[in-house]
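Everything below concerns the one structure shown next.
All protein chains of the complex are present and in place, except for one that has been dropped.
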Amino acid sequence: MAAISVDTLRKTFGRGAGVVTALDDVSFDVGDGEFFCLLGPSGAGKTTTLKSIAGLVEPDKGAVRIGGQDVADVEPTHRNLAMCFESYALYPQHNVFDNMASPLRSPRLRMPAADVRSRVGRIADMLGIGHLLDRSVTQLSNGQRQRVALGRVLVRPAHAYLLDEPLAHLDAKLRATMRAELKAISTDGLTTTVYVTHDYVEALSLADRIGVLREGRILQVGTPREMWASPANAFVAQAFGKPRINMLAGGLRTSRDHASTSESASSGLGRSAPRDGTHAFVAGGVEIPLRDIDAPPGESVQLAVRPRDLRLHVGAGDPPPGKVRLDGVVYVLEHLGRQTEVTVQIGESLVSVVAPRAAVPTLALDDKVGVLIDPSTTHVFLSGEEGKRVSP
Amino acid sequence: MTTPTSTRPTAKKRLTGAVANTALLAYFAFSLIPVAFIIALSLKTNSEQTTTYLSFTPTFENYSTVLGLDGGGSSYLRFFGASLITSIGAVLVSLLIGIPAAYAAARHRFKGSENLMFTLLSFRFAPELIVIIPLSVIYQQLGLYDTFFGMIWVLQLVTMPLVVWILRSFFRDLPVELEQAALLDGYTRRQAFLKLVLPLVRPGIAAVCLLAFIFAWNNFIFPFTLTSSNAQTVTVSSLAFLGGNQVRFNLVAAGAVMAALPPLVLALLIQRYLVRGLSFGAVKD
Partner (left out) sequence: MTVTAAPARRRDDDEVRPEALQTAPTVSRRRRALRPYLLAVPAVLLCVGILYPFFLGVAYTFYNFSDANPQPSFVGWENYTALFTSGSFWHSVQVTLMFAVVATGVETVLGVGVALLLNRSSWVGRIFERALIVPLMVAPIIAAIMWKLLLLPEVGWVRPVAEGLGFAGYSGTDSAAWAFIWSVVVDVWIYTPFVAILALAGLRSLPSSPFEAAAVDGARWWLTFRRLTLPMLWPYLLVAVIFRLMDCLKVFDIIYGLTTGGPGDATTTLQINAYLEAISYARYSRGVTYMFILWIAVYVISMILVRYLNKIQSRSAGV
C-alpha cells in the first residue's frame, strides 16, 4: 500500500500533423489505501494515465510518485503494482490457475506453492470462478475472462491496484454483483486502488474520490458527494446521472428586473414566485431567482437541474411557495417500472423529469403540464461545454 | 463464398462444373506431368532413356550410382552435405540476429526501424550479382571463397529478410498488453520475452525456419558463383551433371529428384503458414 501522486503528466502520440495529445497536464493524488476512480468518456486518456502510473507508457513530461518516491526510472517490473487490463491480457497458453498464479510465482515474489494454491483458490472462489481453475483461458466467456484478469490482480500484495474497466464486459446482473463484491473488498482492504471506468454508477458507488477526465485533462477531483452536489463545470454535471441533468440556456439579470418577470408571468408563459435574490436566470420569458451567483448580470449561462429534482405540476393553480413553474407539453413518456421518465417540451428545449408512476397516472402525450423547479436544487454554469460553475 | 444451392442442379450448372473440373485437371496435368517425367526418367536404364517413353522396367540403379553406393565413387553426398550445412547455418544465424531485430521493429517505432526493414526487403529484391561481383573479390582476399562460412554469410541475403519480415508480423499479432501484464506480474523484460512471447510465436518461428531453409537450399546463384568444390551445393552440382561429354540424362534426373526432395517434404509441414511466409508477412491466412 502506498500513496500515488500524479504530477502534471503530459503525453502525446504520433508525429507531425497527426499528433494527438493523450494527456495534458494531468495531476491528482491518491491517498494511501484510497479507492480513486477515474471517470471519463472513451478517448479521455484514462488508460494512458493508468499505464503511465504502471510505467508501461513513458510520459513526455511530469512525474509519478509512489509512496512519495519518483518512479520515473523504476521499471514496471519493480513498481509492484497490479493491473487489470481492459483487454484482460490473459496468457493464452496457460489455464486459469496459472494465469492467476503468475504474479505470485514471479521472480519478484517466488511464493511457496502451497501459499499460491490457497491464495488463488480463495480469490477464485470469491470471484465465482473456482470451478474453472483447470480450464484454458481460451475456452472462457468474456465475463469469465474478465474475472480471471481481476483475480490475477486481487491475489497479490501490491502498492496499488490499477483496474481498467474491470466490469465493462460483464452482463448487467453480474456487473451489479461484482460491483458489490469490489465494494466489500475496497472497504475492508487497504490497498490503494485506481479504478478506471466510463460508468458513473460504478464511480459513485465504489470511489472514495473521483477524478473526471476529458480529452486528457482532469476537470474535477472530489468525493462522490461533491461531484454530485457541486460539479465544477457543465461537463462534470452531465457526466453523472441518468437521465442526464437538464441544461437550460439563458442569461443572468439582477433581481431588480422583477417587474419584467411579472409581465411575462401575466403573458402566460410562466409564473414565478418572487424571492429575494441577487440574480435571476432568464430564458424565454421565464425567470428563476438565484442567490450568490459569481458572475456579472448579462452573462449568458446555463441552468442545470437534475430530472429527479423536478416535479410535475398538472392542472391549474399557483405553484407551491419557493418554486417556479414552467409550462410545457409532454413530448415523450417512458414508464420504467415504478418510475416514469417524462420529457417535457418547454419552448425550444426538452426537459426530463423523473416522477413516481403514481403521480402521473393519466398523463398522455401532448398534454399540457407544468414543471416545478426548486431554485435551491439548481446549478448555474457559464455557457459552453465546460462552462464554469458560478452558483455556490 | 456460398451460393444458394437449389435441390436439383440444372443442366447448365452441371456443364459449368464439368468445364471447371476439366480446366483444373488440365492445369494440374501441366503442373505435375514434368514431375512425373523426371521421376520416370530417373528410374530408366541407360538404354531405355532414349528408346521408350512410358513402358520400361523401373530401377533404382541411377540413384545408387549418383550416391556412389555402387562403389563407383561420387561426390553427390558431399554436395548434399554442403547444402545441409550452409542452409542450416544460414537459418541459425538469421534467427539469432533476426529475432531481436524483428521484435524491436514490431514493438518499438524507433528512428530508423522502417529504414532497417526496407533495407532488408531491398536485399530480397536486389539482383544478386550486384553483391556477388564485389563479394567474390573480397572473398578471394579474405580466403572465404568456397568456404561454408562464406556461403552462410552471403545466404543471409536470402534468409534474413524472410526471417525478420515474417517474424515481425507474428510479433505484431501478439497483443502488447500480454507483455505488459507479465512485467507488472514481476517478470523482467527479458523473462517476459523468453517465457511468454517466444513460446507464443513458436509456430511462427518453426514455419519461418523451414521456409528460410527451403529458400537457402534452393538457392543457386550464390554457390554457383562463390564456391568451386568444398562448399558446392546440390543445386550447382545438379547443373554440373548436365555438362561434360557423355551426359547420362537418367543420372541427372536422379540427382535432380533427390535435390528437390528435402524442400518438398518440409513444405508439407508448413502449409498453414505458407501464405504469410511467401508474402513476407504481407498477407495473413
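Every chain is named by a letter (A and B) in the order it is written, and numbering of its residues begins at 1.
Note that in this section contacts are C-beta pairs under 8 Å (C-beta built on N, C-alpha and C of every residue); 3 or more make two chains touch, one makes a residue touch a chain.
Note that the structure is a prediction, hence the values are computed from the model and not measured.
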{"item": "Touched by the hidden chain, restricted to displayed chains", "value": "A, B"}
{"item": "Chain not shown: contacting residue from B:66, B:101 or B:181", "value": "B:101"}
{"item": "Touching residue (missing chain; options B:113, B:147 or B:191)", "value": "B:113"}
{"item": "Touching residue (missing chain; options B:15, B:69 or B:133)", "value": "B:133"}
{"item": "Residues belonging to chain A that touch the chain removed from view", "value": "1-2, 58, 66-69, 71-75, 78-80, 108-109, 157-159, 188-191"}
{"item": "Hidden partner interface residues of chain B, rising order", "value": "1-4, 17, 20-21, 23-25, 27-28, 30-35, 37-38, 41, 49-50, 53, 96-98, 100-101, 103-105, 107-108, 110, 113, 116, 119-123, 125-131, 133-135, 137-138, 153, 156-157, 160, 164, 189, 214, 217-221, 225, 235-236, 238-239, 242, 249, 252-253, 256, 259-260, 263-264, 266-268, 271, 274-275, 278-279, 282-285"}
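Rule of thumb we're sticking to: only the chains that are shown with their structure count from here on.
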{"item": "Between chain B and chain A, distance of the C-alpha-averaged centres to the nearest whole Å", "value": "58"}
{"item": "Contacting residues of chain B [partner chain A, same complex]", "value": "175, 177-178, 180-189, 191, 196, 199-200"}
{"item": "Residue ranges of chain A in contact with chain B within the complex", "value": "51, 54-56, 75-77, 79-83, 85, 87, 89-93, 102-103, 106-109, 152"}
